[in-house]
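One protein chain omitted, others in place.
Presenting subunit A:
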Amino acid sequence: MKKFEVEDLTKIFGRSPVKGLELVRQGKEKEEILKETGMTVGVNRASFSVDSGEVFVIMGLSGSGKSTLVRLLNRLIEPTEGSVKLDGEDITKMNSEQLREARRTKMGMVFQRFALFPHKSVCENVEYGLEIQGVPKQERNKKALESLGLVGLENYADSYPDQLSGGMQQRVGLARALANDPDILLMDEAFSALDPLIRKDMQDELMDLQSSMQKTIIFITHDLDEALRIGDRIALMKDGKIVQIGTPEDILTNPANEYVEKFVEDVNLTKVLTASSIMKRSEALVLGKDGPRVALKRMREKGTSTVMVVGRDRTFLGVLTAEGAKEVAENGKSIEDVLIKDAVVVEEDTPVSDLLPKMAENQFAYPAVVTNEQGKLRGVVVRGAMFAALAGNGVNNDATS
C-alpha cells in the first residue's frame, strides 16, 4: 500500500520562483539557474512513492536538498510546485487547519539537533504533541511514559534535556515523535550529531522498534553506511534531484550514473553483500532416500566434487565428497560415516565479510553452506562467487567451483 506519493515536488528559493520554475522545466541545472538568476533550486522535480511500513532513506551530501525535501513533505517549507499525497490526500492543497491536523496525528518528526524544549522536562517534552491537542494531563502523561519506555528512558521523565547525553536526548526526541502514535516518522539526520558508537546503537534500536511497530519511516542521512544499514530503499540526491532510487544492493551493484558510482565506490561491498546474495542453489542428497550412486551421478552431471546432504525436512546434515561416496559404494560403509560435518555453515544474512575468514580457515576446501534460521539448506557459496564479490563485481550467481 502506498503511504506517500510524491510527484514533481519542486522548491525554489528566491525572488520569483515562477521564473525559476520555468528554467527548471527547461531542464536547466541548479548551477546555471543560480548563476543566471541568483535563485537556489532546493528540490528539483522529485518524484517517488513510499510504501506503508517501509524505511525509505533519502541520502545525499550537504546541499543536495535532502533536508529541504523532507520539510516539503510536512510543509515546514512551502513547496513551489508538485504534490505530496499522504494516504491519497494532497498535503500541498490542505488549508492550515487540515495541515495542522495531519501534522498532529499522522506525522512525527525527529530533528538533527534534537530540538528538545529546554524549559520543559523530558516528560513534558514527550507530552508536547498531545498537550497541544488538548489531551487531559493524566492521559498524556501515561502515553508519554509509555513512549519513554519504548526508548528505555522512563526513569528520566523528570530530568531536563540539558542533563542528558546526546544519545539520550535523541531518544527523547524519538519518544516525542512516537507519543502521538503517528503512521509516519520523518527523521532528519536524526543520528548524525551522535558519535559513531552511539549512532550504531541508535540505528539498531530504531530497527528493533521498527520491527514491532511497522511505521513508515522517511530517514534523511548523508552517511552511506547508515543508509545501507537501515534503508529498505534508498533515494540518492544530488543538486536537488533524485539521481537513483533502489534497494541498497541495487544502488551498490547497478549505480545509475557516474555520480552514484563515485558515491558508493568506497563502500566495502563485502560488508553489504550477504551470503544469500552470492550463494547459488545447491543439489541436495536426501539421507535415507538417495544412495551413494545417486550422489556420484549428480556430481558427475554438475561437474562438482561435493554434494550437500540433508534430512527429509531439508535440514542440513553434512557434506559428502566424491571420495566419500566411492567409499560408501565400494566398502559398504554408511553415508553418515563419511559425512564431513565441519563444513562452514552460515545463515542467509551473514555478511560476506564474516564469511570470508571462515572459508579461508579451511582453505576453501568445501563450499560454505548457507542455511536459514531453522538450519535448513538454502544454498552454497562457492569459491568463485566469493572471489567475484571481493573483486567488486557484485552478485554473480553463475559462479561455479
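The rule is simple: a residue touches a chain if its C-beta (ideal position, glycine included) is under 8 Å from a C-beta of that chain, and two chains touch if they have at least 3 such contacts; residues count from 1.
Simple rule for what comes next: contacts and distances are computed from a predicted model.
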#### Entry: Listed names "Glycine betaine/proline transport system permease protein", "ABC transmembrane type-1 domain-containing protein", "Indolepyruvate oxidoreductase subunit beta family protein" or "Cell division topological specificity factor", with the criterion being the UniProt name of the chain not displayed
"Glycine betaine/proline transport system permease protein"
## Note on the structure
Contact with the hidden chain, among A:79, A:129, A:255 or A:379, goes to A:129
## Note on the structure
By the document's definition of touch, the residue of A:115, A:145 or A:296 touching the omitted chain is A:115
### Task
Just name the one of A:44, A:74 or A:321 that touches the chain not displayed here.
A:74
### Summary
Where A:44, A:64, A:180 or A:371 are the choices, the one touching the absent chain is A:180
### Task
Based on the whole complex, identify which of A:91, A:107 or A:368 touches the chain you can't see.
A:107
### Task
With the full complex in mind, choose from A:13, A:160, A:259 or A:387 the residue touching the hidden chain.
A:160
### Query
In the full complex, which residues of subunit A touch the absent chain?
71, 74, 76, 100-104, 107-109, 111-113, 115-119, 128-129, 131-133, 158-160, 163, 176, 180, 186
